[in-house]
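Complex shown without one protein chain; remaining protein chains in place.
Right after this comes subunit A.
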Amino acid sequence: MTSAREEVLGRIRTALGEHRPEVVVPRDYRAADERPAEQLREVLVDRLEDYKASVLRCGPDEVGATVAAALDAGLGPGWDAGSVVVAPGVPAEWRPDGATEDDGRPAVELAAFAATLTGVAVAIAETGTLVLDGGPVSGRRAVSLLPDCLVCVVEAGQVVGGVPEALRRLDPTAPLTMVSGPSATSDIELERVEGVHGPRTLVVVLVA
């Protein structure tokens, strides 16, 4: 008896027959966005806010203080640093004192944390998207998923214009998560509700 694999492949060959068209794919869409970097950052902020994320901007030496302000915004003042989990590759200067570094504990235990702090791999201005790549700075996927508040630090050089530029910078085999605003649903009478299963609050710290 032929295997399902051989049979399905055989059916495809029968269906297509001898003559297979050579198809030229036109790639005359925009491959890059040539706008100046500062303009792209402004577009990113505009799009992030449009999708109900909060954005705080700061200089390179103010990241720690701005992350603290972001957590104030997300959790309310007086938050407990121990309830903040950080991806292992996040630089020490960004971290609140007393925050917990992700130590690879069973993923479901991360649900006990109130907030997460990570960096990103790349940010897409035109769509207001942050891409996390599972590396040390972005953290494993469950870290940015289970706690209800997510704070992401985006560095100036990480902002690109559109989707094609972003994909060129990424490793396709890494576990990628593209985040555009807090989780949301419009399933009930099409009324948008921010926050269902993913973090209900997204605060972005843009360093530039």
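Simple rule for what comes next: a contact is a pair of C-beta atoms (placed from the backbone, for glycine too) under 8 Å apart; a residue touches a chain by one contact, two chains touch by 3 or more; residues count from 1.
The rule is short, and it goes like this: contacts and distances are computed from a predicted model.
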Name under which UniProt lists the unshown chain, selected from "L-lactate dehydrogenase complex protein LldF", "Aminotransferase", "Putative ABC transport system permease protein" or "2Fe-2S iron-sulfur cluster-binding protein": "L-lactate dehydrogenase complex protein LldF"
Among A:Gly74, A:Pro96 or A:Gly128, residue touching the chain not depicted: A:Gly128
Omitted-chain contact residue, chosen from A:Ala37, A:Ala69 or A:Met178: A:Met178
Chain not shown, touching residues in subunit A: 3-5, 7-9, 11-16, 20-30, 47, 51, 104, 107-108, 111, 124, 126-129, 134, 140-142, 145, 162-164, 167-168, 172-191, 193, 195-199
